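Removed: one protein chain of the complex. Kept in place: all other protein chains.
Note that the chains take the letters A and B in the order they are written out, and that residue 1 is the start of every chain.
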Amino acid sequence: MNLLTGNDLKTGDVIWWAGDKGWSLHVADAADAGDEGEAILAREEAARRVNASYIVAAEATGKGPMPLHIKERVRASGPTVRTDLAINTDIPIVNA
Amino acid sequence: MTDIIIFNDRSASDAVAVSLEGFLGASNTTAVRIEPGEDIRELLPHLDRVALVEINFPVFGDGRGYSAAQILREHGFTGELRAIGDVLVDQLAYMLRCGFDSADPDQALDADAVQNALNRYPHVYQKTTGTAPISGRRPIWEIRHE
Partner (left out) sequence: MYKYDEYDQAMVDARVEEFRDQTRRRLAGELTEDQFKPLRLMNGLYLQLHAYMLRVAIPYGTLNSQQMNMLGHIARKYDRGYGHFTTRQNIQYNWIKLEDAPDILADLSTVEMHAIQTSGNCIRNISSDQFAGAAADEITDPRPWAELLRQWSSFHPEFSYLPRKFKIAVIASDEDRAAMRLHDIGIQLIHNDAGKLGAKFFVGGGMGRTPMIGPEIRDFVPADELIHYAEACLRVYNRYGRRDNKYKARIKILVHELGKDEYTRQVEEEFAHMKTLGLNPPVAELARITEFFPDPAYDTTANDELDLTDPDFRIWVEQNTHPHKQAGYAIANISLKPTGGIPGDASADQIDLMADLAKEYSFDELRVTHAQNIVLPHVKKSELYALWQKLDDAGLAPANLDLISDMIACPGLDYCSLANARSIPVAQKIGQRFSDIGRQKELGELKLKISGCINACGHHHAGHIGILGVDRKGVENYQLSLGGSGAEDVSLAKITGPGFDEDGIVDAVEKVTDVYLRDREGDERFVDTYRRIGMVPFKEALYD
């Protein structure tokens, strides 16, 4: 599946496209954009609802959608060395 | 022509610029367009017949045109120096100080924003040798030691 991510223009927060619900801080809310990613992002960037956006390959898991690459998992989680600041502490950073 | 922004009180030349190669090959032309990779110093022996030099900024992040402008002014060029291409409002003040007289941006700029940008900084730290009024303004260190 394909997720869409970027940053909130004003706050810089990492956000995930959640379909009809707009954008969410939590990757668990992320929706599969299928093949529509480019078109959705063009529309959302133009409306300044997201900044510096891109498409992320992901898989469905018991905990919801999970990016495949470590970089996107760190993005979804927060710094692994400051779990006190993490937005999501239950994301496995490294595949077991 | 109407979109040309003039930084000072001179009037914009309406000469049609040709490439550097074309200019060097034809003794009757008076306007030349310089691309980033070209050596502006090739023009120096011919300054007496140049009325207009257009310096192209194909992308705003390519800063070679600033050096080209400075070199022209340092060698006494007094004709019109015009920035063309991807010229954005936030680069105008630097262009002015490197000796440009005018700009003809690909995309039209808001007139108020242009004035704000050109008048933003009250002082300059570096001395430049341009002939346009503001490009040759006195640097802070000179004012400090007058």
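Everything below uses one rule, namely that contacts are C-beta pairs under 8 Å (C-beta built on N, C-alpha and C of every residue); 3 or more make two chains touch, one makes a residue touch a chain.
Because the structure is predicted, anything quoted here is derived from the model rather than measured.
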item	value
Which displayed chains the unshown chain touches	A, B
Touch list for chain B against the chain that is not drawn	36, 60-64, 66-68, 70, 74, 88, 90-91, 93-95, 97-98, 116, 120-129, 139-145
Touch list for chain A against the chain that is not drawn	7, 9-14, 45, 48, 51-52, 68-71, 74-75, 78-82, 85, 94-95
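Rule of thumb we're sticking to: only the chains that are shown with their structure count from here on.
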item	value
Between chain B and chain A, distance of the C-alpha-averaged centres to the nearest whole Å	45
